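Got a structure here, written out as structure tokens. Questions coming.
Every protein chain of the complex appears in place save one, which is left out.
Each chain gets a letter, A, B and C, in the order it is written, and its residues are counted from 1.
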Amino acid sequence: MAMIQHEITDALSCVKSGDTILVGGFGLIGAPLTLIEALTEKDVKDLTIVSNNLGESGKGLGKLLNQNKIKKGIGSYFTSNRDVGDKYQNGEIELELLPQGTLAESLRAGGAGLGGYYTTTGVGTDLAKGKEEREIDGVQYILEKAIRADVALIRAHKADTLGNLIYYKTARNFNPLMATAAKTVIVEVDEIVEAGELDPEAIVTPFIFVDTIVEAKQVLTKKGVVSK
Amino acid sequence: MAMIQHEITDALSCVKSGDTILVGGFGLIGAPLTLIEALTEKDVKDLTIVSNNLGESGKGLGKLLNQNKIKKGIGSYFTSNRDVGDKYQNGEIELELLPQGTLAESLRAGGAGLGGYYTTTGVGTDLAKGKEEREIDGVQYILEKAIRADVALIRAHKADTLGNLIYYKTARNFNPLMATAAKTVIVEVDEIVEAGELDPEAIVTPFIFVDTIVEAKQVLTKKGVVSK
Amino acid sequence: MTVQLNKTEMQHMIAKRVAQELKGPCTVNLGIGIPTLVAEHMTDDHIYLHTENGLLGVTDVDDESVDPNLVNAGKLPVGEAVGASFFNSSDSFAMIRGGHVDVAILGALQVDEHGIIANWAVPGKNIMGVGGAMDLLVGAKKVFVTMSHTSKDGSPKLLKECTYPITSTRQVDMIFTELAAFKVADGNLVLVDLMPGVTLEEVREKTEASFTIE
Partner (left out) sequence: MTVQLNKTEMQHMIAKRVAQELKGPCTVNLGIGIPTLVAEHMTDDHIYLHTENGLLGVTDVDDESVDPNLVNAGKLPVGEAVGASFFNSSDSFAMIRGGHVDVAILGALQVDEHGIIANWAVPGKNIMGVGGAMDLLVGAKKVFVTMSHTSKDGSPKLLKECTYPITSTRQVDMIFTELAAFKVADGNLVLVDLMPGVTLEEVREKTEASFTIE
């Protein structure tokens, strides 16, 4: 039920200023580099970006950051891009830091129709400040809320023509979770195959989650990011 | 890191009276019929059984029920075994009925180290009675608690010698969730293969969840349950 | 006068009427009973069936190919479509509760005049199964209900208020019986159309709930 889109600009037509956007990847690994590149060419601003990192300096989401299109970042490890810290100190960006497991779990909760959940992670630390604490069966937990977004930009390895997805090694990371937690899900893939070619037992993201598929033009190689 | 056990009785040596036991399967489909059979031969009582159904009349968990070994059942659809209703009316068993999605999610939460979660399912119904209700971002939710157990008895299709598991079609159901939510996890499988023979991208249950593997002796076929 | 249909024919008539409301591409979850029959009457190729026990892409299966480990929510044998996928129960209900399934078609014991249904418990009786009904009601984008218009004793099942425990506070979208199809608009029942040969008087007589006519 996904649409295969040949023009990447058209794939991003739903993105507008003020949107909350989930962006897959762990650093550049598994990040939708083609879609991010297209986003940097689009006239939008005040974006809230949910992603483990805001890319690296000048690379991936780091480009978007340097264009001042990001109003707020929600992630677990901004340290990987020194520009984030500089912008934060200058008051040019809001940041919300979450433990990595909490970021992942909140995305899953968003996609699963849950409102929030009680986790042990972060109890008693600065990241628990302002969060409800409660004891359940003798253990202390804090309440974390689900994350849902307008758009998800993700990367998979292969899509079939229906939109079923499989991933590649550690490039899987946050991508399958983000595929469930946004109104519109746009995915870039290395390869599009016929429906029926992927093993039904091994499909990670069933097609009902996917809206638009594009072929990746920017690929992470041993030598860095390369245009295909 | 799982142990392959040839004597099924030995595999169940950890089970004791009063234990809470997770039992995989959707009715008999994907149920660990061999392990259930062995459990009926063991001298234990006052068990709390968490399973979608308590088998069928005289089959699967239905046998254990008729032996009066089950003190309490937690599940979503007891109707599939008419004996459950009779025992309930006679005060011979306690029952806790949960929506099927809540049963699944509570098991996942148990395995994931969460205390509980807010779900929309059941809000405003009799199954929400006594459960905390709260509004998050304008939506009403109820709090459901995680489920954890002493033992999980599950069924998979193939295990490798490390304990990695894959499942078969709709026999997957609750099994992968239960594999995460018990102190001791015992699995029966159709086949044991060498480590490395299962596709790393398609393994559903990584070996760290599995304690003991046995080969299935009782198999569900077109003609019903058959001994192998 | 209605031609007398046997029970199976009547169930298929209802299922066929429901199928007319399904336009692809969409994903549909079919409950046990009449809803399962809807699959036989669907005409659009782009309707994909989800079953909550862990399969997207349900098809029917011939006797030869029956696999005891490949079943739907009613534990009946099914087949798998091209492009099908299997998943565990929490992932399946995450799809449902998370709003990723377009339509759920469910049976009901009672429906009230605002479209609230009761379908999982009868006080004093040994019906102790809720299954996925509550999850589907909170999660599916649209919910269609199929049922016989009256109980075996002839009493109405479309009531002012349900006397059995409700399944959800969510109002369903449409209700289909052997007499008529209703929709719920602004929280009230609206008669959409009558089944062949059925008169408005008959529907009024056998319905306790108030309804308007489209």
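To be clear about the criterion, contacts are C-beta pairs under 8 Å (C-beta built on N, C-alpha and C of every residue); 3 or more make two chains touch, one makes a residue touch a chain.
These numbers come from a predicted model, not from an experiment.
Seen in the complete assembly, the chain not on display touches A, B.
Within the whole complex, the absent chain has one touching residue among A:36, A:65 or A:104, and that is A:104. Taking the complete complex into account, residues 26-27, 29-30, 52, 76-80, 82, 84-86, 88-89, 95, 97-105, 107-108, 119-127, 167-177, 204, 220-222 of chain A touch the chain not shown. Listed here are the chain B residues that touch the chain not shown: 1, 108, 110-114, 160-162, 164, 180-181, 195-196, 198, 200-201, 203, 206-209.
Everything below uses one rule, namely that only the chains that are shown with their structure count from here on.
C-beta contact counts were set side by side for B-C and A-C; B-C has more. In this assembly, the C-alpha centroid of chain A lies 33 Å from the C-alpha centroid of chain B.
Rounded to whole angstrom units, the spacing between the C-alpha centres of chain B and chain C is 28.
One simple way to say how far apart two chains are is to compare their mean CA positions; for chain A and chain C this gives 36 Å. Residue positions of chain C with contacts to 2 or more other chains are 80, 86-87, 90, 93-94, 96-97, 138-139.
Residue numbers of chain A whose C-beta contacts span two or more other chains: 112-114, 201.
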